[in-house]
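The block that comes next holds subunit A.
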Amino acid sequence: MPLKLGLIGPQVDDMAQTIARLSPEHDRFLTEAQDLLRGLNADALREKLRWQQNQQMRLPWLVAMPRGSLSGTVTSPAPPVDFSVVGCDASSIPPDRHSSVRCYVLNVGYAFLTYGRRPSAVLEAQSQLCFRDQDLYVFPDRRDVPIEGALLGARMEVETLRVLQGVMENGARPALILRDGPLILWTLQSESKEVQRALLRDLFGSMDRLREAGVPLAGYISYTNSRDLANSLRVWLCLTQPNKCEHCQSEKRDLCMALAKMHDRELLGFLTEGERSELFGSSSQILEEYGDHRVEFFYLNVGGEIVRVEVPQWVGSDATLLEFVHAAINDQCRRSPCFPPYPPALLEAHEQAVITTVERRLVEEIIDRAVGRQGQRLVRSAKDDSKRRRGV
Partner candidate 1 sequence: MRIGEIIETTSSGFVAESFELNRPPALGSLVLVRLPDETALYGAVTYGQTAGVDPSRRAVRRSTDVVFDGAIYEQHPELEHILRTEFGVALVGFVAAGRLRHHLPARPPPLHFSVQGVSREEVCYFTDGLLYFRLLLIPYGDVPPQQVLAANVRWVYEQRGHDDIWLDTAAREIATLLKNDSAALLTVLYAIDPGDVPMLREQGGVA
Partner candidate 2 sequence: MSENRLGVVVDGTFNGGLTVRLEPGVSSEQLRIGNFVVVEGQRNRYFSLIADIQLKAADIRLLADPPRDNSPFVARALAGTSTYATAEVKPMLMLEKVSLPQTGVLDKSTLDALFAEGSGPQPVRTIPMHFAELREATELDFATVFGQEGGTNFAMGTPLAMDIPICLRLDRFVERSNGVFGQSGTGKSFLARLVISGIIKTRVAVNLIFDMHDEYSFDKQTEDGRFVKGLRQIFGSQVLIYSLDEEMGRRSGRNVDVTLKIGLNQIEEADIVLLSEELNLRQTAEATIGLLRDAFRERWLLRLLEMTPEELEAFSATSGAHPASVASLQRNLKRLQRQGYIEREQDFSALDDLVQALDRGKHVILQFGRYNSVLDYVLVSNLVTRRVRQRYEERTRRYEETQAASDKPRPLIITIEEAHKFLNPAVARQTTFGIIAREMRKYNVTLLVIDQRPSSIDPEVMSQLGTRVSGKLTEERDIEAVLTGVGNRSALRGALESLDTRQQILIMGHAVPMPIMMRTRPYDEEFYRAMGPQVPGGGVMDLRDLFEEQ
């Protein structure tokens, strides 16, 4: 309420005008960048990137390692006659820091949509209350590293795949598991290796199972802000060290600066509807722990926007699975009533996963009462109390 909209308004106008003024320049650089992309030798770039990675200093940016060519496109194959797409999503009621009882709720939602001659749908959610030590701590034996924040996010991923793995035992094939968001858990980057491995172990267990079952897994990132490929181009252009830009004497400096603001989805704007780019590898550090499940990605024009699709390398290197993923995602987007399109499987999975405010309060109440019945008093913090009442 105290936000002074009146002051911000004119500043917004200012910004809009600046953008408009700079736009033609940006377009010129974009064209130049795309030309660069098309003309660049993929092998040469791979060389330079590897060389750069072997340097002592890590690259300050994420770069895309092309598996094939840089500007190659792949048209969409037709999907099989009968197939399924399983969208999944998860949400949680995080542990209440203002309560004396430690627990949290996970809700995994999935939408199992089957198309073809016998269309059907299963929309379900599995909810779980986590209160035991093995749920609350990364290292339950020593009650160390409480699971919350980013760790809770990772825990949700693990739980999601565990549930999906169970679902896929029904044998419906071919099927694609589609995840809203990245497969690369870069949020774990700042954790210790010990924590990372502990959390990822179960994740990879589920992924192994899926791989054995022949069920591909993909992450769908809408309105991707990735600049991996743009960064790769910058590395290519750089004559010295990346991030020593203030000393740069290169004639391509302006282009490089422009690339610094460019997004991959702009660069790949030449993709037509249904086309995907070739595969790229990610330089995300966490992927070092992924082993066989190292994640690759491609960009895809779904008609209305260009999205980033991440897949484990066992999908990326299997032509059949990769084709299936490409075709299934296109098919999903064709069925979407929105614009830009969004896979219905993900939409419904999200609907299944979401926990409303009312539901959150309800859970709190249930917990309160149950605890109360056992003779325990539930103590809330003062801050929490003041937030609840919001008096004047």
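Definition applied: a residue touches a chain if its C-beta (ideal position, glycine included) is under 8 Å from a C-beta of that chain, and two chains touch if they have at least 3 such contacts; residues count from 1.
Selection rule: all candidates are chains of the complex that A comes from, given by their letters.
Here the structure is a predicted model, which means the values were calculated and not measured.
Chemist: By the touch definition at the top, subunit A has one partner among 1 or 2 in this complex. Which number?
Modeler: 1
Chemist: Help me check something: in the complex, which residues belonging to subunit A touch candidate 1?
Modeler: Residues in contact with candidate 1: 111, 113-115, 119-123, 335, 337-338, 344-345, 348, 351.
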